[in-house]
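To start, the structure under review is shown below, and the notes come after it.
The other protein chains are all here in position, but one chain of the complex has been omitted.
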Amino acid sequence: MGVEESIRRPSKHDELRTSPTPTTVESSPARWRGRSRGLRRPTWPTHLMLVVVVAVLVGPVLYAVLVSTQSNNDLFSFALLPGDRLDDNWDVVWNERQLGRFMLTSTVVSVIIAFGKVVTSLLAGLAFVYFRFPGKWVVFGFVLVTLLMPTEISILALFRQVSDLGWQEAGPWGLPPLGLTVPFFASATGAFLFRQHFANLPADLSEAAQIDGVTPFQFLFKILVPLSWNAIGALLVIQFIYGWNMYLWPLLLQPDDQLVQVGLGGLRNADQGQAYGPLMLGALLASIPPILVFLVLQKPFMRGMAIGRDK
Amino acid sequence: MHTRTQGPALIAVGLLVAASGALTGAGASAQTTSAEVTGIGVSIAFTDYRLDWMNERAREFEEAHPEYEISVQGFDDYEALLQSVTLAAQQGDPPAIAQYFEVATQEARDAVNSEGEPLFASVEAAIDGRTEILGEPVVLDDIVTAVADYYTIDGEFSSMPWNTSSTLFYGNASIMEAAGIDAAPETWAEVEAACDAIMALDDAPSACITWPNHGWFFEQSIAQQGGLLANNDNGRAGRADEVQLDSSEMLSFVEYWKSLADAGHYVYSGTQRDWDYTTNSFVAQEVAFILTSSGDGTALVTDGAEAGFDVVASRMPYNGDADYAGNLIGGATLWLVNGLSPEQSDGALAFMQFVNNPENAASWHRETNYIPITNSAIALLEEEGWFAENPYASVATDQLALADGSPAARGALLGGFVQIRDIMTLAMEDVLVSEADPAERFEQASAEAQEALESYNSLYAEE
Partner (left out) sequence: MYPLLAAAVLAGALVGRRAWLRAGLRGVTGMVVGALAGFVGPLAVMNPIRSCTFDDERGGVDRALGILLFAGGAALAVGLAVWIVNAVARPAGPRAARDITFERGSFRGHRFFPFGLLAPTLVILVLFLYRPMVETFRLSTHEVRTTAPRQPFVCLDKYTRLMEPTIEWWAIGPAALLAVVLVANVVLARRGAVAPSLRKIRDLLVVLVVVAWATAVFGARYRGVFTTTLVLTTGTVVLSLALGLAIATLVSQKIRGRGVYRTLLIWPYAISPPIAGILFYVMFDPLVGIIGNVWETLTPFEMPNYRTEKWLARFVVILASVWKTIGFSILFYVAGLQNVPTDTLEAAQIDGAGPLQRFRHIVIPALAPITFFLIISNVTYAFFEVFATTTYLTTGGPSGATTDVMFALVQAATEQGNFGDGAAQSVILFAMVLAVTGWQFRSTGRRVTYGR
């Protein structure tokens, strides 16, 4: 949820700022690079420091890879070489503890949430930018205020409400429990993102469309969406990761199909007493999908958040 | 522009993955009653080989009683189980049997479903004096005395006892031999002396003894000394509305614990209720002694053998200055959900008796080292020479047989017990880690526990 805020804030800035949006960054000359132009300084100290930082950031994961192959005894003796327990640990994680099932449920839930948010946000963005209606700014404020009310604050009451509806049970047609997806379909962040994005598009777009007699939905899907892939991609990445990282909500709700972050907890006591190997292996496996999504959709993510432009 | 194909690709991938979600069918343990088969849902708080054992018994029962279908659902812990059972009850679809642990007995008795009726029905009342149900002999009157004492309230069993353990002392035989200790220490003073000897060795382990910071150990020590936790005879003569955490017996235990820690004999893992740390430390030979549940016995003996040392099992050390009253049980029972149809109720009761019949109770003991719950099971195991081959296996049963049946030895029946246990362990952690004064800190804990009990009673007690 904390990452949701990340997209919304630049939009708020943009309203208060008088400068144009960063589309002009690339074309501007002379951006600060931390060094005066024309002065030749050796770059190896910078490289060295950056390599150290990267090593620190990547280190824990490399260590996890090592531990995933080891047994408890290897760990007690601080063996630095890979052990031979990968198969056994895999067996515990995948077959005994069924991590795969949790990961599948998490994937489906995250995808559903991500697409749900994108759809509702697109509709909201369309409404705010391309329509005139009474009380528009009241509704806008209504949505805006929810940014101050993250789900965590009212999560206990939400749990009681959702469980009264019976939504912790498996959903229809074999879908995951409704309580894991439906409450999260709306996104104030997304609404702002698309509102901002649509507002920055050329004004004549909708005028031309109306002259052509295009319906609002056609306008949305045939014209706006193709121009918004970056924003959509960015929102998808963020919301997929949000769904994947959900911990407190599935912990409280205890749905019939549990999600991966809570499922990992079962590994802490796996294999008759604490086994570090399966625990680390499970942690690694559970990190692969979000990292993949992030890497694959990196470009739209950066562009959608209007950052990362450099020559 | 490659973004043009990227977008639709995203959607395609997404829909594909979402469609594969159709394969994640869930199986809730729901009750179904078709014309031929009655479904019985069983919720237990095991997800490992113990769940497998239960599933095997379920299949055997179904073979003997084809008109029933048993579906067993495992949970990671008791909290998740209770939550699932209550929610299912609210939706009108509860399992027939729910396993709940010993200190939650009062809460289980008080629990109410969405119609205001008790959530659970009394097992003994449901059995109604029959000696066999659907052909399964009733074993309720054959239950081991200590267990019967704990779970009999107002003269009857509210629930069916099942997995039961006690607190035992385990020692590393090699280290004990090196320090010249012949027999496992039995009193607190003997433990201190043994630890002095062990820590004086050249290759002494990093600490002498450890045990998890868990409410159970406090309750055991107080029971051993004949102390009470709550009023009204530990809540057994009437609902307990006063709890006391700073009795002299409690403080004796806390101070003994603290003195072991101060002397460097006791090592604290830093996390409350950290059972795994203690067993891991013991197996890694970082400590020579541990106190833990008898249920861990088999694993410790096996792992110890693998690591190259023998394991000695013995009773939990007690306060030599007080008269020994008895040790408590630990574990859980099977509760019968209220409001079932007669077929479901009978099927559930029959299954409960089946799971505890002599052969099955013996098998359960052999596999898990929970104590054999009936006297017939004990006799069976003796006959096959099990205890002779595995001396550590009978220690828990023998220890429980020493209890004198007083309210102290029977253990407390208390509402909000889980919260009160948390209060105890947090207080102990403060004593161990933050150098809090035991008497002061536990007086404060006592006040907090009283508040918790009053909150609980304001909700559940009759007005």
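When the chains are written out, they are named A and B in that same order, and each has its own residue count from 1.
Here, contacts are C-beta pairs under 8 Å (C-beta built on N, C-alpha and C of every residue); 3 or more make two chains touch, one makes a residue touch a chain.
This one's a predicted model, so the numbers in the text were calculated from it and none came from an experiment.
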* **Candidates B:Thr47, B:Thr86 or B:Gln220 - the one touching the absent chain** => B:Thr86
* To do: Touching the hidden chain in the full complex, which residues of subunit A are there? Just list them.
  => 1-3, 5-6, 9-10, 13, 15-19, 22, 25, 30-36, 43, 46-47, 49-50, 53-54, 56-58, 60-61, 63-64, 67, 72, 75-76, 78, 119-121, 123-124, 126-133, 136-137, 139-140, 142-143, 146, 148-158, 160-161, 182-188, 191, 198-199, 201, 203-207, 210, 216, 219, 241, 244-245, 247-248, 251-252, 261, 264-265, 268, 276, 279-280, 283, 286-287, 290-291, 293-295, 298, 306-310
* Asked: Residues of subunit B in contact with the chain that isn't shown?
  -> 79, 82-83, 86, 107, 110-113, 116, 119, 268-272, 277, 280-281, 284, 286, 416, 418-419, 422, 426, 429-430, 432-434, 451-452, 455-456, 458-460
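Note that in this section only the chains that are shown with their structure count from here on.
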* If you look only at subunit B, which of its residues touch subunit A in the complex? -> 3-4, 6-7, 10-11, 14, 17-18, 20-26, 28, 47-48, 76, 80, 83-84, 87, 90-91, 276-277, 279-280, 283-284, 299, 303
* Contact footprint of subunit B on subunit A as seen in their complex -> 72, 76, 96, 101, 104-105, 107-108, 111-112, 114-115, 163-164, 166, 168-170, 173-177, 225-226, 229-230, 232-233, 236, 254, 256-257, 265-266, 268-269, 272-274, 297, 300
